[in-house]
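Only a single protein chain was left out; the remaining protein chains are all shown in position.
And then subunit A:
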Amino acid sequence: MPSFRFASHASRRGPLRSLVHAAAGLALAALAMPALANEPWQRLDAAQSLLGDSEPQTQGLTLDLPHVSEDGSSVPLTVIFDGELDEGDYIERIDLFANANPSPSIATFHLTPLGGKTEISTRVRLNETQQVIAIATSQQGERFATAREVRITVSGCLVRNGGEMPDSLSNPRVSIPSGLAAGEPGEVRTLINHPMETGLREDDDGNVVPRHIVERFSVSLNGDTVFEAELRQSVSANPYLRFFLAPQESGEVEFTWQDDSGETARHVAELDIT
């Protein structure tokens, strides 16, 4: 079969093509850096009212979300801060927004120096393809912002029929680290079953299901609050939170969830520092 071309090194056309690729790469990199006036947080009122006149830094804060999600009812999200801060300063607040959701504010996290590592994961609802925005505020007032676009598809092979859903707070689950040294950051994971009704959904008979969400989640160590979250409708059903604690001493960790009907759920765990 002599008509098929096998490569011969004499015919390589590498350098020229590589240059073209490199140029294209540079052009793409330029496109990836939007003009300042066009940052997603500048186009969202809720984010602007939080920022006020301050110009956030764009390095140091990262959002990790899939580029494409086939299930907008539960999109995994992680926000990480690894930027520079003055000595003694720390990130004390992170706000999350979804700019095309009916109610853009997703959640607000309140952190303390006992976090040790600023990395929080949760699962969020995204109504459609849009920008997800994170804004971090340090205790001394430094601001950081980042955004990431997520494309939401409705996959025909991923039709949702919904499983059974509890109508109140149930099955709190907690995973805490063991064998930590004092001050060493350890991963904490929590999950609780709750419908997180948005107040926008209709039931099978066409009646609007009233809003019913977990509004607040807090964690204390030996009585001192070490982590808090204000949750809103855009947090997925069965709220999941993953964050870090760097405790200096052993003690009792108490987890509390509170929903908008006033109901609360508690879970207590013993944390041992070696």
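Descriptive notes on the structure:
Going forward, a contact is a pair of C-beta atoms (placed from the backbone, for glycine too) under 8 Å apart; a residue touches a chain by one contact, two chains touch by 3 or more; residues count from 1.
Simple rule for what comes next: contacts and distances are computed from a predicted model.
Of the candidates "Peptide ABC transporter permease", "Cell division protein FtsW (Lipid II flippase)", "Ring-1,2-phenylacetyl-CoA epoxidase subunit PaaC" or "FAD-dependent oxidoreductase", the chain left out of this view carries the UniProt protein name "FAD-dependent oxidoreductase". Touch with the chain that is not drawn comes from one residue among A:Ala46, A:Leu63, A:Leu85 or A:Leu191, which is A:Leu191. Interface note: of A:Ser73, A:Asn127, A:Ser218 or A:Thr256, the residue touching the hidden chain in the full complex is A:Ser73. Residues of subunit A in contact with the chain left out of this view: 1-8, 10-14, 16-18, 21, 66-71, 73-74, 76, 151, 153-163, 171, 173-175, 189, 191, 193, 237-238, 240.
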